[in-house]
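Of the protein chains in this complex, one is absent; all others appear in place.
Labels run A, B and C following the written order; every chain starts at residue 1.
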Amino acid sequence: MKKLINNPRAVVAESVEGFGRAHADLVTVHPDPLFLTRKDAPVSGKVGLVSGGGSGHEPLHAGYVGRGMLDAAVPGAMFTSPTPDQILPATVAVDGGAGVLHIVKNYTGDVLNFETAAELAEEEGITVRTVLVNDDVAVEDSLYTAGRRGVGGTVFVERLAGAAAERGDDLDAVTAIAQRVVDNVRSMGVALAACTVPHAGVPSFDLAEDEIEIGIGIHGEPGRHRIAMEDADGITVRLLEPITADLALAAGDRVLLMVNGMGGTPASELYIVFRKAVELLEAQGVQMERSLVGNYITALEMQGASVSVLRLDDELIELWDSPVHTAAMRWGA
Amino acid sequence: MKKLINNPRAVVAESVEGFGRAHADLVTVHPDPLFLTRKDAPVSGKVGLVSGGGSGHEPLHAGYVGRGMLDAAVPGAMFTSPTPDQILPATVAVDGGAGVLHIVKNYTGDVLNFETAAELAEEEGITVRTVLVNDDVAVEDSLYTAGRRGVGGTVFVERLAGAAAERGDDLDAVTAIAQRVVDNVRSMGVALAACTVPHAGVPSFDLAEDEIEIGIGIHGEPGRHRIAMEDADGITVRLLEPITADLALAAGDRVLLMVNGMGGTPASELYIVFRKAVELLEAQGVQMERSLVGNYITALEMQGASVSVLRLDDELIELWDSPVHTAAMRWGA
Amino acid sequence: MALTAQWAVAWLRGAAEVVAENRVLLIDLDRAIGDADHGENLDRGFSAVVAKLDAGPDPATPAEVLKGAAMTLMSSVGGAAGPLYGTAFLRAAKALGDAVEVGPDEAAAMLEAARDGVVARGKAEVGDKTMIDAWTPAAESARTAASAGASAEEVLSAAANAAQAGAVATEPLIARKGRASYLGERSANHRDPGAVSTAMILQAAAVAAGGVNL
Partner (left out) sequence: MALTAQWAVAWLRGAAEVVAENRVLLIDLDRAIGDADHGENLDRGFSAVVAKLDAGPDPATPAEVLKGAAMTLMSSVGGAAGPLYGTAFLRAAKALGDAVEVGPDEAAAMLEAARDGVVARGKAEVGDKTMIDAWTPAAESARTAASAGASAEEVLSAAANAAQAGAVATEPLIARKGRASYLGERSANHRDPGAVSTAMILQAAAVAAGGVNL
């Protein structure tokens, strides 16, 4: 394993420290217990947005702290949900009196830790709502699983709920926007090569030179199917079809399309996938209204990509276009 | 070799096509010969900025086309300089009557092809100036080489000359700003693992599990020295020291610091390097005034990073902070 | 050893040791069907528990020891295992009340409470390929042993043995809870890391009591 790190156990702390130095205009780093808040938190009268999860998915979540997005991010250890003693003070720190929304990716660990933190925050008199993001269509049979995972759709939830909070929506309204995004977003990913978690030191799984994993998550977990390598167009079909089917996308629908890199994929390849995805959507009469192409939710240096599609409406488009100023997403500001 | 591509020879064309779809609000793609222009080109009365080079360094250069940066980008084949028949029409397309600046990374191929295009453009009555970027301190002995390579500093030159052009500077003034940046920026890179050029199909070089290449360029070339793996702090010292020495940085100097990912490096690692680089600069009394951390000039999926330092003055800071709106760099707009 | 506060401290120190020794094994089990962090998470958590014990002061009752450990695990393990083990130790502590020494029936009650806590948090059933597949047979065997008049040490040994068998028995199962469930059928033929760590931790309880080493 070769990585630009010092002590594997210090990776998250040192990285967040560097992040704090680079973006001192945007965030305050609280080192112990570790969490980050928006520089001007708490914003009085505004609903506070808290998200978090295991580290290794950068820029998620710290990169999305700032105006029009998150008020706090809570980084866990590598690929490990943060603990309630981090989530609770983050929640307290961003409560501007209008309550706090927890945006939680649907993994057992995240759910349990945020649940506990929410209970403790309620005991301190803070109203907390929770939205679970579960957009991964790779998890087919959610009756017999922990349910669908939260993956790329998380980026959209954080942005759109953040925009709603910024325009002054109350906690119910912000929660409703977040839930509307969850209900209308689906994602699917592929890995060409696994990542290596620093504390493990060996790749999360082994793929032969002619194999790829379809339906991977963002934690270096093996995917649902292992298939022979295909070209970009073929892979894009495999990623997009279950999404459009599950969303029941129809001609005339407008969508936000994200082609997301898993961390070790050249941007040029992401745009090749994007090109095909747009072509496929257009062939169905679906209109790509807005897009993101790049590394937005990663799995360390994993090679691969994920596709996320969100069905848009006028309000969501307006929220999307409103100003956002974070380390990793910025416009209009 | 596993890549999200179709035909290796179509990678650049398909990728640029996808880029054009994703950023249709910013750029126009001219497919044959291939180049991209800013949507509103030519901007009458404004100096036009053209850059280009081999593909595989994304977001450079297409990602930097737009307000406050480039007017045109000319992508060559993978790691191969574009040809004069691409550069010439790009130059013509962005000439708003105030002349055109070619920003050229100092590689024999880029220099020769831009030189020819500039001659041809002059024959068509367009005034062309050229600035050569040669910031790579890894090339020690420039008397006996093709000179220093242009690497990370290119991003700064494109941004700052672009800002100067946007505020209305004339060709001489824009050229002077570009040259001032070149004179005050130095860079150095490290590779932990090589990249694979699609047409070659095998990694550009082989590194053992405990080796790294210090002083690599952005084309998958081997570096200047091969050393045993070190920790992030040690590597950061190796990258930064030759830079600060060559720039003769002194206490009180203010700098723009970039820690750039080579394409396959997790953001978390870049921030660890950044953290150490800031610490080292501060120990010298040097003030980190502005920063960039992320994938700004890459070598496909190479694992590694580069550090670039630009000595700032008040004018350069003002230019840096002025609005920029491109696919890969955006603020104030 | 009688099951006093000293026993509880020895249990936790023993658990920390066995987890540290098996850190890589637990990571490897989790890499196969999860995200390769279980050994790292528990090692981090139990090291923190030991650090707290080292810092003192010495608690007076087993419940106090277990409650302290619960809070530390909750705030340092993270992931799924953090809240689950945290709850297990919290409920175990609650079940013991103020008792200065734990008898066979209390030991069984403690393990039942822990098991119930894990079920309450994780909603897994036996056969879902989770740590419940170790906790449940452990609690049941403890109760059977206690009812049959076994000593507290014997109750803990019975629990540890049953947990170990339960962990082994997760191997053929298809996971229906936790991260391994995403793999569907591909989760079969691997032992569940949480069930394996549960067996290790319960073994440490028995060993600390002077019970038979397995």
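What we mean here is this: contacts are C-beta pairs under 8 Å (C-beta built on N, C-alpha and C of every residue); 3 or more make two chains touch, one makes a residue touch a chain.
These numbers come from a predicted model, not from an experiment.
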**Complete:** For the chain not shown, touching visible partners are B
**Prompt:** Which of B:99, B:217 or B:294 sits in contact with the chain that's absent?
**Reply:** B:217
**Fill in**
Contact with the hidden chain, among B:18, B:59, B:76 or B:263, goes to B:76
**From B:24, B:112 or B:250, residue that would touch the chain that is not displayed** = B:112
**Request:** Can you list, in ascending order, the chain B residues touching the missing chain?
**Result:** 9, 33, 54, 76-85, 107-109, 112-113, 115-116, 138-141, 144-146, 149, 197, 199-200, 202, 204-205, 217, 219-222, 224
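Criterion: only the chains that are shown with their structure count from here on.
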**Fill in**
chain A and chain C share contacts with none
**Message:** Farthest chain from chain A, going by the mean of C-alpha atoms per chain?
**Reply:** C
**Fill in**
In whole angstrom, the CA-centroid distance of chain A from chain C equals 32
**Where chain B and chain C are represented by their mean Cα positions, the distance between them in whole Å** = 54
